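Here you go, one structure.
Complex shown without one protein chain; remaining protein chains in place.
Going by the order they are written in, the chains are A and B; count residues from 1 in each one.
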Amino acid sequence: MSAGSEVVQLPHAEESHVAQPHGDQGMNTALLGMMLFIGSEVMFFAGLFAAYFNARAAADQWPPAGLEDVVHLNPIVIIATVILIISSFTMQWGVWRIRKGDRTGLNRAVGVTLLLGIVFLAMQAYDYFLLVSEESFGINSGIYGTLFYTLTGFHGAHVFGGVIGLLVVFGRGIAGQFSARHHIAVEAVSAYWHFVDVVWIALFIVLYILH
Amino acid sequence: MATTTLAPRARPYTSTRARAYEWLTTTDHKKIGVMYMASAFLFFLIGGVYALLIRAELAVPGIQFLEFETYNQLFTLHGTVMIFLFVMPMWTGLANYIVPLQVGAADMAFPRINALSYWMIPVAGLMLFSGYAFGGAANAGWTGYAPLSVRENIGIDLWVGSLVLLGTSSILGAINFIATIFKMRAPGLTLMRMPLFVWNTLVTSVLLLFAVPVLTAGFVMLFIDRNYGGGFFDPALGGNPILWQHIFWFFGHPEVYILILPAFGVVSEILPVFSRKPLFGYKAFVFATASIGALGFSVWAHHMFATGAVYLPFFSFFTFLIAVPTGIKFFNWLATMWGGQLRLSTPMLFAIGFIALFLIGGLDGAFLAVVPFDFHVHDTYWVVSHIHYVLVAGAVFGIFAALYYWWPKITGRMLDERLGKVQWVLLFVGTNVAFFPQHILGLDGMIRRIIDYAPNPGWTELNFLSTIGAFMVGISMLPFMWNVFITQRKPATAGDDPWDANTLEWATTSPPPTYNFEALPPVRSERPLFDLKYGAVEPHAAAVPAARGESHEETRADAPEEFLGEPVEGHEDPDVPGARTTPQVSEHAPDATPREERPKREGGDPAPPTEGRS
Partner (left out) sequence: MAVLLVGLLTLIAGCAPAGAEGQAFPGFFAPPAASAEGQAIDSLYFYVFLIAVAVFLTVEGLLLWIVFRYRRRPRVDGLPPQTHGHNLLEIVWTAIPAAIVTMLFVATIDTLAFVEELDPKPQGVIIDVVGFQWQWTFNYPEEGLSFTGAGAEGPVMAVPVGERVRIRLEATDVIHSFYVPMFRYKLDVVPGRVNEFDIVVEEPGTYTGQCAEFCGLLHAEMYFTVEAMSRADYDAWVTEQQQQPEPTPGGSPPPDAATVEVTSVGVVEGYEPSELSVPADTPWLVDLTNSDQFAPHDFAIRGGNPDGSDWQGDPNADPGQQVIYEPPPLAAGQYEFYCSLHPNMVGTLRVGE
């Protein structure tokens, strides 16, 4: 207490509280952080979508002449979409398991989700490959190509980010670091994964159905 | 009288190396805040030297010592550096230091992410300037309009990279502030008791969170157009050059409020303290801040009136509308000072200077909302004048007000008042001499972003005057730097609360210990410290219930009315012994040491010094 004797004690120190976060109220702080981050990601995609609708509104014909059929509903895309949607459910299943304290269930669910995510990325890469090699449709094929690859590419990059997050959760799950009370990372990655899924559904509708 | 010293440090520093290591790896919001501010000031000097080069070139007609290309890079980097590497990091740094203290928290919500956000700044700065090493820095203006920016040199790629990095840093910072403000407030500190600086930081963070990602999307498009043959902005490929402007200004207009709202917050902190009155119309301030933030998203195309591609009346209307909440702030500021006891110390002078001069910039802005008039002065020096009245007379004045105000808290030392006033006079006069004549140049048709102008009647004189003013502004930084230098060599004797202030940051030591607070006073109004010093706050009540935020209505109602117009009696109350001890008034406190205002102390009953309490 040698230095402490010079410290001014505030009055009423006995009654008042030492600074501490209200961690027990409402949403967990880390989860709130993730939600805010997702909010900013929504704005990022909103910017890209705005570019899409801007170009589409200005064009006399959409898709532009000569490119009417390059981007169409094909089995690869449909299967990839189904896979991504299923992965959202498997992820949520994992969250429910760990809320009940079931670690094995969590690990299984996350493992499956991870696998589905990777398969989605592989299918997207294959789809790109076909588009470029068979249709010679690239990012420089006019505004349509630029938009298609930018939108789907940045979505893919986000899936990739989600896969990294899933890997971390998977590793920590295997190491038994989560419990019914402590699994914020699972909740956060799950929220992110659902967001990525929702963006894909929006993209799917805009690029494949409403075209 | 005994003044406070530092709380024991967690760990003594033995060597410079250990200390450097401590700073480089710190996650303490105060150290990070200081690093933010120091880097920002460095960038201010660089951006300022760029400005002086610009002004020197423009002092007289003809091309003096620069080349076209050099000049274009100069104003591009001047604008970019001042906005993204000076004002934004400066406010982030200040908020980093002050917001956790003002909400009574021990640190930010995510300390490591906070450190990450900071370290992106120097990297981004290096990236921006590295353009010079690769064949030319960015040269398309700070607004980087496509398609010009698609065609120009490699410096633009580095500019894009740098700004994406800074944007990411800002987004992470914004998340951190929002989480801190929502989750880490002290017991009793309800939303409607938060200091105005916290409110403004909150709204600023929300603006950042929603505006910056859109710009990032724009940068992605620009980068793809530049490097992968994309067609976003190329009409030949079906793209649209105007799209860039929509995206940039959808970010850009909220951005200008990101630059100014913290200054509004600072002024709203300083005026009550130096008028010795509460803020007039607290709720109106909160409402006005929020509506400025919200309206900020609906006016972006007022930068694009002359493109012929936007619906003019809509954007004109909402632009005008922003004058209303800003006006509410102005009049409430005036009412705060009205009837007070104004102590004209340096922070207060800067706050008053802010009001006086930002008004000019705001009115310039209202002119610009007059679409037909904007057709005339768009992209002329009228706009340059507007920019600098809101940014130099606004943001820079706000920043210096904040620095003078919080310097004793951050360093434990009071900046010298005389030098502060010298700086104030030079900056005040210099700003007007530099930027007022630009109105007239703009009206007379002198366009911006030109290295050379025609020797029309009056243009030489007005430009020369503007250059003189610019150098005055530059010189006004010398007394400040000297002030900082000599102050750091003095002992840290400022005390906890040299200004007799209201908010929680003044309830701890200067500088605060790593963990910020030994203990917190009860919070029952937006002026917890004032209540403690002057108010008839019962010491034993309400601390815990208020913690859950249930009783704020009741306390807001009781605290004020009780001593409306009455001399302070609280000190005699034997039930409040602590009320006398807290205001630690340093010998260095400027014009007013609150001590002499207290009848009690003059009565020869000096407050019991600290021993009694430790």
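Annotations for the structure displayed:
Throughout what follows, a contact is a pair of C-beta atoms (placed from the backbone, for glycine too) under 8 Å apart; a residue touches a chain by one contact, two chains touch by 3 or more.
If you're wondering where the values come from, they're calculated on a predicted model, not measured in any experiment.
Put simply, the hidden chain is in touch with B once you look at the whole complex.
Screening B:Leu359, B:Val484 or B:Ala519 for touch with the missing chain picks out B:Leu359.
Only one of the listed residues, B:Ser275, B:Thr289 or B:Thr509, touches the absent chain: B:Ser275.
Residues of subunit B in contact with the chain left out of this view: 68-69, 72, 139-141, 145, 147-148, 151-153, 235-236, 239-242, 275-278, 280-284, 306-309, 312-313, 316-317, 320-321, 323-324, 327-328, 330-332, 334-335, 337-344, 352, 355-357, 359-360, 363, 366-367, 369-373, 375-376, 378-380, 429, 432-433, 436-437, 439-441, 443-445, 447-454, 456-459, 461-462, 465, 534, 560, 563-568, 591-592, 597, 599.
By definition in this document, only the chains that are shown with their structure count from here on.
Here the spacing of subunit A and subunit B, counted between their Cα centres, is 34 Å. Put simply, subunit A touches subunit B in their complex at residues 3-13, 15-23, 25-26, 29-30, 32-33, 36-37, 39-48, 50-51, 54-55, 58-59, 64, 138-140, 142-147, 150, 154.
Contact residues on subunit B toward subunit A in their complex (touch as defined above): 4-8, 104-106, 109-110, 113, 171, 174-176, 178-179, 182-187, 209-218, 220-221, 224-225, 228-232, 234, 237-240, 243, 246-247, 250, 496, 507, 509, 515-522, 532, 539-540, 543-544, 547, 576-579, 581-582, 584, 610-611, 613-614.
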